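Right, one structure below, let's go through it.
Apart from one protein chain that is not included, each protein chain of the complex appears where it belongs.
Going in written order, the chains are labelled A, B and C, and every chain counts its residues from 1.
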């Protein structure tokens, strides 16, 4: 079985972003999706800190501390991009104006609940940022995660054991071994890596799956 | 008794607007106050349709249909003025950022209820505009009106018989014969026109008055 | 390549359907998208709900749409004006429904819709006829009325300049309802005096980011040409 590495996962997600889409890429792994967006397409990246039309990282030495992304890394602005304040930025999310957001996750439940902000561990300092707004705001919420933890437990679960970020919000899950659409009837497998069988995948996922027609 | 005419009333109100005040002048009689603001003072006129730092009417031939006041009359912009959208404009009112608004009225009650938007007459087409927002938003709400109707009924009343615009919101009433502060203990007369006695004024007002100390 | 500009007013309003709710920008005639309203008149959609600050002036624009009896209901703050005779007659005849909303609540409800809020407690209108039957609540000693978002299928707005990504800037007090209506409608159609090349609008100065705009149509105006 040919598991996808992180770059391959990012490339796979990027492939599904259509021209004209307004997209927010969460911090961490989802940020990598930007590196693989097809060059010919007009795709609009939004950053929660008030940027639309975000471009790639600047050349070394060209960083501007006033132009950063949600992960506080220096970025650039595309021709045609613009700036706005935080209330307008989160209105873009909460108001349903973004087509896609891509987030990482600790767990996703079969009905689309997302857990990605807090381990719930005693002593952990909680931090939420824009995760809860992104989870409930975009028309489609894509999650990128390995299907299993390092211990071999499935992260696609009947019900999240980690504190949830949002309920019934994830529409699709991209993993290292398969892609799932979360439908009203549960997870539907729409793609598997080469060498993977449905039976193997079912075993790894641990929740009832269906194959797409 | 020397009743004030409309220009004199406007001049009297203008006299009480301090330097640095953010002021909204309602349509009709209050608009005239702008003509009498002391020239040396920086006073900021706000217009509900998204203008701060509104200047006087333009010279004939210099009107711009995109620059109007709440009464849809052409105006100008002072150096240092700016434009904004309607939600921000009404946030200025509702959020308590205006120091003074000046409104006309059909009636004002002794506890500061304002009636100025609707006669309540059968068949009248109601129109409210920004009246209700102005009534409850500014730090001080000044009303300009004749003390009595043409029929000789006092417009300063125990309780409004016209539909109200806002409750407990008027702080001061400028009339053709006297100026009243509306306090928790009722109307206090702070100024009368020359030739007016307190007894005459009490008779005209028809509600219990007190003289300022 | 994304290009939201369209070649004709006809194309700009082609998909407006019977029964649609349409926000129309403008305060009086400043910012009123007259060319788009005329295109809607030609297009034929009927049984419309219109959200605008006023209810039409004179015989053109919104008044003309009303006169054709294409409007079922109007949501506005100030219908009665010196030259609102078309609306006045229809209203008195019971041929158009009126939802009267204080102007600031109109703006706040439109902004709430664009921002995805479920409802807001506003102090405006408390204790008045316009809050009758509405839920109220005292919060920190002040009285508020619960008001719900105003959404629309379409927004027709008038901006000064736009580009092919739908970024817009406005002109003077013609800005008024445009930016918030653009956020509150499923599809926003902007009439602009000038379409400019992508990158011509300073990113610091864009008032309506393109994400809120679906179609842009250039309608040169004399006043813009003079500006």
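For this structure, a couple of remarks:
What we mean here is this: a contact is a pair of C-beta atoms (placed from the backbone, for glycine too) under 8 Å apart; a residue touches a chain by one contact, two chains touch by 3 or more.
Computed from a predicted model, the values in this text were never measured in an experiment.
The absent chain, not drawn in this view, touches the displayed chains A, B, C throughout the complex. Check A:3, A:79, A:118 or A:210 against the missing chain and you find that the one touching it is A:118. The omitted chain makes contact with just one of the residues B:91, B:144, B:157 or B:178: B:91. Within the full complex, the residue among C:61, C:102, C:123 or C:162 touching the omitted chain is C:123.
Among A:47, A:107, A:154 or A:175, the one in contact with the hidden chain is A:47.
Touching the omitted chain from subunit A are residues 47-51, 64-68, 72, 77, 83-87, 89-90, 93-94, 118, 123, 125-133, 136-137, 163-167. Contact between subunit B and the absent chain runs through residues 19-20, 22, 42, 44, 46, 52-53, 77, 79-84, 87-88, 90-98, 137.
Although one chain is not shown, part of subunit C still touches it, namely residues 108, 112, 115-123, 137, 139-140, 142, 144, 148, 169-172, 202-205.
The definition used in the following text is that only the chains that are shown with their structure count from here on.
Taking the mean of the C-alpha atoms as each chain's centre, subunit A and subunit B sit 54 Å apart.
If you average the Cα atoms of subunit B and of subunit C, the two centres end up 29 Å apart. In subunit C, the positions touching at least two other chains are 111. Shown for subunit B are the residues that touch two or more other chains, of which there are none.
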